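Sharing a structure here in C-alpha cells format.
All protein chains but one are shown in place.
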Amino acid sequence: MTTAELERETKNRVPTHPGTTMKALVYHGPGKRAWEEKPRPAIQHPGDAIVRITTSTICGTDLHILKGDLPSVTDGRILGHEGIGVVEQVGTGVSEFRMGERVIVSCVTACLKCDFCRKNMYSHCRHGGWILGNTIDGTQAEYVRIPQADGSLYSFPSDGDEEALVMLSDILPTGFECGVLNGQVKPGDTVAIVGAGPVGLAVLMTAQFYSPATIFMIDLDDKRLAVAKKFGATTLINSTDGHAARRVMELTEGAGVDVAIEAVGIPTTFAICEGIVAAGGRIANVGVHGKPVELHLEKLWDRNISLTTRLVDTVTTAMLLKVVRSGKLQPKQLVTHRFAMNDIMKAYETFGNAAQEGALKVVLTANQ
Amino acid sequence: MTTAELERETKNRVPTHPGTTMKALVYHGPGKRAWEEKPRPAIQHPGDAIVRITTSTICGTDLHILKGDLPSVTDGRILGHEGIGVVEQVGTGVSEFRMGERVIVSCVTACLKCDFCRKNMYSHCRHGGWILGNTIDGTQAEYVRIPQADGSLYSFPSDGDEEALVMLSDILPTGFECGVLNGQVKPGDTVAIVGAGPVGLAVLMTAQFYSPATIFMIDLDDKRLAVAKKFGATTLINSTDGHAARRVMELTEGAGVDVAIEAVGIPTTFAICEGIVAAGGRIANVGVHGKPVELHLEKLWDRNISLTTRLVDTVTTAMLLKVVRSGKLQPKQLVTHRFAMNDIMKAYETFGNAAQEGALKVVLTANQ
Amino acid sequence: MTTAELERETKNRVPTHPGTTMKALVYHGPGKRAWEEKPRPAIQHPGDAIVRITTSTICGTDLHILKGDLPSVTDGRILGHEGIGVVEQVGTGVSEFRMGERVIVSCVTACLKCDFCRKNMYSHCRHGGWILGNTIDGTQAEYVRIPQADGSLYSFPSDGDEEALVMLSDILPTGFECGVLNGQVKPGDTVAIVGAGPVGLAVLMTAQFYSPATIFMIDLDDKRLAVAKKFGATTLINSTDGHAARRVMELTEGAGVDVAIEAVGIPTTFAICEGIVAAGGRIANVGVHGKPVELHLEKLWDRNISLTTRLVDTVTTAMLLKVVRSGKLQPKQLVTHRFAMNDIMKAYETFGNAAQEGALKVVLTANQ
Partner (left out) sequence: MTTAELERETKNRVPTHPGTTMKALVYHGPGKRAWEEKPRPAIQHPGDAIVRITTSTICGTDLHILKGDLPSVTDGRILGHEGIGVVEQVGTGVSEFRMGERVIVSCVTACLKCDFCRKNMYSHCRHGGWILGNTIDGTQAEYVRIPQADGSLYSFPSDGDEEALVMLSDILPTGFECGVLNGQVKPGDTVAIVGAGPVGLAVLMTAQFYSPATIFMIDLDDKRLAVAKKFGATTLINSTDGHAARRVMELTEGAGVDVAIEAVGIPTTFAICEGIVAAGGRIANVGVHGKPVELHLEKLWDRNISLTTRLVDTVTTAMLLKVVRSGKLQPKQLVTHRFAMNDIMKAYETFGNAAQEGALKVVLTANQ
C-alpha cells in the first residue's frame, strides 16, 4: 500500500460523526412504518461506501413490503432502494468513488466479480442483487451503507438534475431492460404496454428510443391513459370492459402486436398479452407476479413467440445516463409530487393513494 | 418468353401419363386409413411441381391425425409431409427446379414472397406453411403436387443418401430450429432434453453442433434413454418416479440448466422444464401441446428466463445439408425400420407401437 | 391452372398498347445522354411486371455512370433505378401484384429464391441485384420492365406521398442498412457521419431511429452542414482544414466515436473514419470506392473494432415504410427540386451542380 493510499484509508476510517444517529423510514411489520431515529451506518467491509442521501423516492414495491407481501423484509428494516447522494466515506477496497462525490444509488447491488455479474446479470449477483431496503437497510434515510460500492453507484454528472436522475435508480432501467430490451422493440414495430403506472410509463418512454410505429397503452384508468398519451402512446385502450385484447386484434386487423409488455403483475393482464401477441412476437414480462398464470401452449406452441422474465439488472444505467444527458429522455416528467424527507410519512400516504392523487413518482428531498 | 422457355413450358404441360392413377395412403376419419388408388396429381398453379416420391417416412403427427386430433385434416386426404423424390413436371413459374431433378420435399411450403416468408417464418407463410398431408394431399403416395415449389423443395446432392436426407424434410429442422436455435445452445452449456422420442433425439443430435458440456436426457423409457446415450447424451434420467426435476437440480448443485428443451407436449414434461431452468436460462418448447400449462410466474418473474415456441420454419435446411455432407451429422442413425411403400399399412402399425418395436424412424421406399 | 387464372394470364398477355413507343433517358457513352424515343418494354419472363412510372429521381450513381465510371453500363441503356409507378401488366408467375396497383420500385431486383436472397442478401441475388439502369433498362422512362417483380416491388400505401416514398427505392434503405444497421447505432451512442450529401443525410435521418446521443456531421461544405443541422446533427465539423479527425478526438476527449460512417467513397474520408473510431467501435462503409485504402492494422489490430461494407439489400423496405407512415421519418425533407419528366435533361444539370444549386434530391414527375 502506498503512503497516499494508507493516508486515504485512515482518513476514510474515521467515521464522519462517530456515535451520532440519523432519521430513517423504518418498517415494523405489515401496515406499520415510522420515521424514526436509527444509528448512522458505518463501513463494514472494504467494498462499502457510506452515502448521505440528498434525494430519494418511493417505489410500488415499498407499498408491497408494507402490506407484508415480502417475507424477506423484517421488522426494523429501513426501506428504500432509490436515491441520489454524496459519498461520505469509502472502504479500502473502493477504487471508483471518493469522499464528496455525488452519486446515483442503483437499486441493485453488484459485486461485478461473480459468475452472474460476469454475465451482466447483476440482479442475481452472488453477493448482492436487490438487497437495499430488503435484506439490508435502504435509502429512505439520511445515510445509507452501500456494499459493493464500485458496482452499485454511478457518478452523478455535473450538469445533472437530481429529480430526473433518481429515476435511474430503478424505474427507468426496469422499464427499459425488462420491457424494451427483452421485448426487442424495433423501428416500425407495433407495441402494446399493459399497465400505465409508473413502470408502464417508463417502458413507454424508453420504448421510443427505437422508434416503434404504434404504441397501444392499456389500463383501467383514463387519467393514467391521458398521461400516457402525453408521453407518446399512439392509441389508448381502457380495459375496464374486459375487451382490450379483442380491441387490439381489431385495430391490428387480426395480426396482433410485435411486442406485448406486461407491466402490472396479475393473471388478467398477462392474459391480455397472451391474447394479442402476433405470430413471431414477444411477450416481455415486467410485472411482479404473486400467482401462477395459465399459458395457452395449445394455442401458442406453433406461433413462434418468445416470453421473457427479468429482474432489472441495471446494466444499462450508463447508457440511460447518456440518453438523458442528450435530452432525448426526460425522466422528470414522471415526477408529480415533491416532499421534504422529513415529510416522508405524508409522502407515503400520497403515493399510497396514487390513483386519487394522480401520483406517479413522489420525490423526497433531504433537508439542507 | 424465349423459345427455349416456351418449349420447356410446352413440354412440362404435357402430363407424364395423362389419365393414370396412383397408390396413396388415405385418411378416412379417426382410426381409418387405406392404401388405395387415387388420381395422379397435376399442375394447378404456375408455381407447382409434381414430384414422384422415392422415399418417405411417417411422423408422430401422422399418428395424431389418425386419432382425429387435427380437425384440419379431412376424410380423403393423402397423408405425409416428408419425402425424397424426382421432379416429374413443373409449372411455368418454377425457376429453380427442372424435370428429372432429385429433390428433398420440405414439410413446410413457402412462397418466399409474403411478409412472414420475408422474416424467415416460412411456417406462417400466407400461401403455405404446414399444408402437405394436412390441408392438401401429402407425400405418402407415388406422386405429390408441391405448391410454391421453388420455396418448398431442396436439391438433393449427388452424393446423398435418401434414407439420411429424408430426415431433413421435418425432424432434423424441427429439433434444430425449435429446440437448439431457440434454446441458444452454446459451448460449455448444460442442456436438458425432456423426451427421447425421434424429435428429442433430433434435438440431441443437432445440439451437439454447439459443443454443450452436459446433456441430460429425460424420458420414461430406459430403452430410449439407452439410444440417447449412444447419440451423445451425457446423463440419463428416467422420470418414471416423478423426481426428474429434483434429480437435475441435485446434479447441477441447485443451479439448474442453461437450456431446457420440451420435446413431448404435455403439462407434466413442461413442468419439468419450468422446474429446472437456471436463472438466465432458456426453455425451448418443441412439443405439440393440446392443453394449457401452468406457468409459475410467481417463481419465474425475477429469474431472467426466456421461453420460446416455434413451428418449424425449415429455414435451416441448406445449413443442415452442409453439416450432413461434412459427416458431422449422421441422420441415418434415426432409421430403425424399413418398408416398401406398398407395405405402408404395416409400417404404420410398427410405428404406432414404437415403444414395443423400438422404432424411431420408419423409412418407406418406393417400388422401383 | 384455374379458369380465373387462365383468364387473368390471357388478359395480361395482351400488351396495353402494342407497337407503341415511349420516351426515356438514354445513356450514349461517357458524357452523353438523351431524352429520346424507345420501344415500350414488354413481358419477357413469367416473373416480369411492366410498370408505368409516375415519379422518379436521379441518383449520384447516375452521374458516375455518365462519367463512364461503370463499364457494366453500355451505350443505349435507359438509366434510373428509383421510382414509383402503376403496374400495367404482370407475367404468369407474378402473384403479389396486379394491374392497376401502385408500387414502389426497389433499386435492387430480388428473385427471393437463390441462396443469397434466402440469406437476406438481395444485393447479391443470383438473378438480380442492382441491374435496373445498369445491365437492363431503368426507371427514367415512361415505362419499365421489372424482372422478379414479386421480390422487387412494394405496395404503395393508399395514404402515401410519391415524393416521400420514392426515397424508399434506394437512398433511405442505403443509408439505413449500410450505415445505421451495419454500424449498430445504439441509444446513447456517439456517431460520426463523414459526408453530408444525400446518402449521408439519409444515414443521419435513419440513425435517429436508435436515439444516439451525439451525431457529428463532417463535410467540406457549410451549406450541406447547415442542412444536416436541421436534420438532427448535433455537431458540425467542416473538414476543409484537414483536421476533422483531430477535432472529433478533442470533442470526445480522446475516446473517439462508437460508430464512424463513411458516406463519400474516397481514401481521405475513409482515413477520417479510421482515425476517429473508438476502441470497440464500428466503421460502416457506405461510399462507393474506386481505389484501395490504407488500413492501419498496426494501430487497429488490438482496438476491437469492426469494419463493414455493404451494397444495399433493400430488405428493410417494409420496415422503413412503417416508420414513414408513423410520421417518425420525413423523407420529403430530402427533396429540393422538382421537374416534369420531360425536363429530365435540365434536372440532370441541376443535380450535376448539386453544390451550387443546393440540390439534394431532384424529383421527376410524369406528365399526367
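Chains: A, B and C, in written order; residue numbering restarts at 1 for each.
As a convention for this text, a contact is a pair of C-beta atoms (placed from the backbone, for glycine too) under 8 Å apart; a residue touches a chain by one contact, two chains touch by 3 or more.
Just so it is clear, the model here is predicted, and its values are computed rather than measured.
Among C:F97, C:F116, C:F216 or C:F231, the one in contact with the hidden chain is C:F116. The residue from A:E96, A:E298, A:D343 or A:E357 that touches the chain not shown here is A:E96. The chain that is not drawn here is touched, among residues C:T20, C:S306 or C:Q330, by C:S306. Interface residues of chain C facing the missing partner chain: 116, 119, 121, 123-124, 182, 265, 270, 279-280, 285, 287-298, 300-311, 313. Mapped onto chain A, contacts with the missing chain fall at residues 1-2, 5, 43-47, 92-93, 95-96, 111-115, 117-118, 120, 127, 150-151, 315, 318.
Listed here are the chain B residues that touch the chain not shown: 186-189, 208-214, 234, 318-323, 325-326, 328-329.
One rule holds for everything that comes next: only the chains that are shown with their structure count from here on.
A separation of 41 Å divides the Cα centre of chain B from that of chain C.
Shared interface positions of chain A, defined as residues touching 2 or more other chains, are absent.
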